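One chain of protein is taken out of this complex; the other chains stay put.
Per-chain numbering from 1; labels A, B and C assigned in written order.
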């Protein structure tokens, strides 16, 4: 496939991003080329856009941004036999090595030689994207393109929520960015009897209620710990899903957790975290589970099962659908936080 | 049983302890009275002896010190039917409520209404000790009294080591106090293929080798992380058993741990712990398991099985046996750290 | 509490049961006396009523029948401190010893010295019932008496369904007696994306659809294996909940189960079961989990959480409410199988 395409690119090591015309990428022998039908904005894209410290250390411009998408396969490499032209796919955005100890023992989510789409290679804020064929996930044709695109962050929510048993349990979700919001429904589908949320941003706190939160706490004004004790008969929640990476939230959530409870941590702080390891974890017999990415491919099968069966309804979270040309508006929305999921249509 | 007995008591809220003559305690209807044959010194006893901040906040003198012991039952309360006079027992030192959510769901190790022998009530550095009958553990008559006494801290080591699967795994134990030392043998008996230890005190570092450590690192002089990477082919250890409660040790051990690994935390720091939550835990997919006390009664059955079968040999760890009168010498040894387990014989 | 009461009793070792007037039982020091508000009929009661081989071997008349109930505490033994007169309770019907290895290691569901209410001692088809205080479960006053009574079989369903992870999974339930019917809703609440049922009795097959079955198969007329393969894309179900104890059903369900799947077995056959151990289990990597009773007390907490939160609605299963005097009608209904749960009101 020859020709050019529109792409949102980071051209220089500085804030901002540009919509430019570049050559359509050519797939290697094990790659596929996908015409992007929908692509959604992740917090990571916002970090690259504003050019924070993490982005400075990690990103090598010029590079096409974006990693969440769905689309139609238009070209396949000569060694590819599983994927056909016309297939409707999304992508696992972590390109894993398949050879390290972790990959070979069922833990590719922490592969030792990991590359990420839109971070370590050109991404999908474009009309076309090239990915390794093994990273493609075939969708049912009936799945809407925007929902198909957000399966990747939904996979984060599923991986996090399903890292511990939730049946009959109470759950506190700290941080209601898109993944935290998605986790509300996943937790309920997985058997949680009550899901509470803690979020400073009013828009997202309200959205958490739309997604099913039984109590949306404003940690800037309310005492999270006493609110949680109030609704759990003084016992504390059984499980915390930590999506904020915030030092205060982590300290609060450990105190809001009952003895013997579990905190699953997906949120990534900017720097160190400080907490009372002895009193708030050891003596309480608490387990903290660090989670990143998705389990390959259990998480994707579960995502499919939950969507297909109607056990979850992610539509309230897609708050904005914009043409690709409006990428700046979309990225600004994510930076401000007054949105759920923003989808760009190339 | 009437009369008086010798007892090592904390008489005033100040450093030190006194050997005094007091009345033999009278068992209530659900209690038993035990003639102490051996009692061993825990780090907690040393804290009470030196009167550190924790002790100041927790201990109400006057009170008999000590909680680890073995002995012969000499009297039983009227409602006790399981324990007979003449039984040879040790004690679970955590007196749990049996009524809280945690107790009723198999998690009495984190009981919400816990009392501890020698901390919240009179202890066993004495000729006789009174305990609730339900806290007694019947020993085989052939078990030496000193080994029977240290089953309680051995139980901590078993609870910690068995909180994650160790078969075919490499293990780093940070901190070689008595429980860390015991954990070396427990980890090997549980299938660990290599156990490495990190300890600043030379006496205890050497003792860790006697207990089976495959590499005893001095963190004051050696780089723990690079030493561990050297012996694990650059991968890192599969499991850390954290027994130090030390901020530096915790940071080192998280970095020495392979992605997807497990850190089990028993050590209790004096204050807060600060570490790189994102890079050293979340992105590495690491699980941290806080552990306290013993599982009732799985841990005790396992302790018995390991001792009876000869899978572990705890004798090297009992470095000092002293008459009760020499309690000050024993407590000073524990404060200095130049000892394994110190046993007092009343 | 003196006086007499009405009770449905097995008076002689023969088919049938009689409604007689007997003395109200006197609680011992650790017992409570409960005025029965609702009592429900279990398949076990039907076995005792028709006097089958199991009943002949197990039951010693004269004895009051019944074990499922809810009611108000009217008297407490002198050593009872947790339960008060006026408390609204249901009962764990398994009286466990608390002393065997299984009881002491979190497995009281397979206690080695078990007695069962209405089987090994007088039961609750009466105006009053005496139970050990430790077997009482306090209900929220707002819980309807008939629902409170069927918490015990609901506990069987919860124990069975929660013995394996169901999130995103497909489930086949073989046998739609009351526990199988309850398990439909429990499985869905626990995350199952589809629940299929197999049942020969038309009344119960229809009831399974009312309870939420996505496909109710008549194994007398349909090929269970091919039906299941049809609805699972040829893969087979992830999980079987075996509630029938029927040889044909067990063979079919093992073949309908995907490789790597799990069969949880609660149903008890009359005699032996014969199946292709090698091809249908070993080579498929299938796990079979035998389950009996309820986990003490995890299961009860989960039952409460599921009912209180509205995650399950058990009302469709209560098909008949009869005065205690109509016990024969109720027992006949259970023998015929044309009912869900039958509740008697004393």
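Please note the rule applied: contacts are C-beta pairs under 8 Å (C-beta built on N, C-alpha and C of every residue); 3 or more make two chains touch, one makes a residue touch a chain.
Since we're looking at a predicted model, the values are computed, not measured.
Engineer: Which residue from C:5, C:250, C:306 or C:334 sits in contact with the chain not drawn here?
Structural biologist: Hidden-chain contact among the options goes to C:250.
Engineer: Which of A:21, A:53, A:82 or A:336 touches the chain that is not shown?
Structural biologist: A:82
Engineer: Since one chain isn't shown, list which residues of chain A touch it in the complete complex.
Structural biologist: Missing-chain contacts on chain A: residues 82, 99, 101, 104-106, 296-298, 301.
Engineer: Applying the definition given at the start, please give the residues of chain B touching the unseen chain.
Structural biologist: Against the left-out chain, chain B lists 162, 165-169, 189-191, 193-194, 301-302, 305-306, 308-309, 311.
Engineer: Which residue numbers on chain C touch the omitted chain?
Structural biologist: Residues 101-102, 105, 107, 109-110, 112, 235, 245, 250, 258-260, 265-269, 271-278, 281-292 of chain C touch the chain absent from view.
Heads up, the rule we're going with is that only the chains that are shown with their structure count from here on.
Engineer: Determine the centre-to-centre distance between chain A and chain B, using the mean Cα coordinates as centres, and give it in whole Å.
Structural biologist: 42
Engineer: Can you list every residue of chain C that touches 2 or more other chains, as numbers and ranges?
Structural biologist: Each of 301 in chain C touches at least two other chains.
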